[in-house]
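Only one protein chain is missing; all other protein chains are in place.
Chains: A and B, in written order; residue numbering restarts at 1 for each.
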Amino acid sequence: MKSHVWRPLWIVLGLVGLILLLRPLIVPSDFGTGERGFMYGYHRKGNEEDWKAIKVKYRSKEYCKDCHQEKYDSNMSSKHSIIQCENCHGPAVDHPENPEKLVIDKSRALCIRCHAYLPYEQSDRSKIKGINPAEHNPDMECSMCHDPHKPNLGG
Amino acid sequence: MKFSRRELLITAAKGALITALPMGAIKFLEPKEVMAEIKGPGKVRWAFLVDTYKCVGCGLCVKACKNENEVPYDTPVTRTWVERYIIKKDGEMLADSPMGARDGFTENKIRETAVDPKDIAKAFFVPKLCNQCDTPPCVQVCPVGATYQTTDGVVLIDRSWCIGCGYCIMACPYGVRFFHPVHKVTEKCNFCYHRITKGLNTACVDACPFGARMIGNLKDPNDPVTKIVLTERVGVLKSEYGTKPQVYYLGLDENVR
Partner (left out) sequence: MTAETAQNAEMVVHGLEWTVKELFTYPNEFIYWTIQIVMYPFLTGLVAGAFVLSSLYHVFGQDDLKDIAKFSLLFSFALLLVAPMPLLFHLQQAQRNWEVMLTPHFTSAIAAFGMVFSVYMAIVASEIWFVHRKFFVEQVNDLRNKEGIGNAILRIIYSVLTLGAHDISDAALHKDERAVKMLAGIGIPVACFLHGYAGFIFGSVKANALWMTPLMPVIFIMSAIVSGIALCLLTFVLIMEWQKWQISRHGRRHWQMSADEVKGAEIDMVKKVSKYLIGFLVAAITLELLDLIFRGYTAVKSWDILRSVIYGKDFVNIFILQYTVGNLVPFILLLLPGLTVKRAVLSTLLVLFGVFMMRWNVVIGGQAFSLTFAGYMHYHLPIIPHNLETFKEGLFGALLMGGLPFFFFWIFNKVIPSLKYK
């Protein structure tokens, strides 16, 4: 084995050794094969917690109820009770601290997501009361006549 | 090798017991309990149920998802989207999903062309999201272990480890993956992992006024999603790829891509 023929091999082995030595210094210690095995579970364990730690932004109706009981009750007695407050008011995040005020979307564009009539009888879309946005008071905000919380006119 | 009668009896009894065990499992356990056992250890296996009959194409789920998961609102890429299918009476299939239906569907037009209502044989909406496959091909092909599946079945992406080669995007038959415009790593729906692990619904499930979307735990036999998956006729997307997708659809049409 003293022959010069082996020198390139020693260099290659040296490089491999170097990589193996460096690996523990660079790769996070929690990197490895998880419960799902090597094919589907090879990862940095800490990343699962990273994802869990993401901030929840949409808090849902129950979060709003405590302070806005009146609006909540009014809404819950109408057909729009199925709609989340935050679909129009925007994500609460840490409201009222942050943001202090929510930006309310009162646009026609929001209403016609459901209420623009589409002739699709096989989908529940056609069961929703629909209008032709181009003909039904096109220059007016829907909320001028319809209360978004309790939309039935006069009801 | 010689058996004494006693040993022989014991061995025979053991053998009978072993062969009988699986039979016993079927006999004494509810089907859903057996299913939960087959699905492997652990207490949770997240799965999704989409009721295409209930979807009206309002796109509120897409809007909520983009905000909740900070996918830049004005880009076409999105973690979840809604597709519209119109099947005409002559058999022609028309489909679209402009901006992933972020603003819903408000006109009876596909790519600027109006569709005559008289020509429509059937039309419906189909929400799409990551299928959190049991055998995710996207995870299989990641060269560095930056995307992986958790024990509860959700496929996650390590944003600090992804090299951005795009191989996972190529490997997904459902087109759910994309490069995040800000983080410059692959991104996709993860069933709002930060919400479901806190006992909340996903943002899209909460945002849907019509109950077209449900998330549940397949290993809980009393979970509403599990009950429907086990007792009703559900379909999955592109099963021919062997990915074992875990987003189940009620009313899935053969035209759905």
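Here is the rule we go by: a residue touches a chain if its C-beta (ideal position, glycine included) is under 8 Å from a C-beta of that chain, and two chains touch if they have at least 3 such contacts.
As the structure is a prediction and not an experimental result, all values here were calculated from the model.
**Student:** From the list B:Pro72, B:Pro117 or B:Pro224, which touches the chain that is not on show?
**Tutor:** Only one listed residue reaches the unshown chain, and that is B:Pro72.
**Student:** Where does chain A touch the missing chain, residue by residue?
**Tutor:** Residues 3-5, 7-9, 11-12, 19, 22-23, 26-27, 31, 38-39, 42 of chain A touch the chain absent from view.
**Student:** Mind pulling the chain B residues that touch the left-out chain?
**Tutor:** 72, 74-78, 81, 93-97, 99-100, 111, 128, 137, 140-146, 161-167, 169-179, 181-182, 184-185, 240-242, 257
Basically, only the chains that are shown with their structure count from here on.
**Student:** Please compute the C-alpha centroid of chain A, do the same for chain B, then give the distance between them in whole Å.
**Tutor:** 16
**Student:** Which residues, counting only chain A, touch chain B once they are in their complex?
**Tutor:** Contacts found on chain A: 31, 34-36, 39-44, 47-48, 50-58, 60, 82-84, 86-87, 90-91, 109, 112-114, 116, 118-125, 128, 133.
**Student:** Chain A touches which residues of chain B in the complex?
**Tutor:** For chain B paired with chain A, touching residues are 41-42, 52-60, 63-64, 67-68, 86, 103-108, 117, 120, 122-125, 135-136, 139-140, 145-151, 156, 158-161, 190, 193-195, 197-198, 200-201, 203, 206-207, 209-211.
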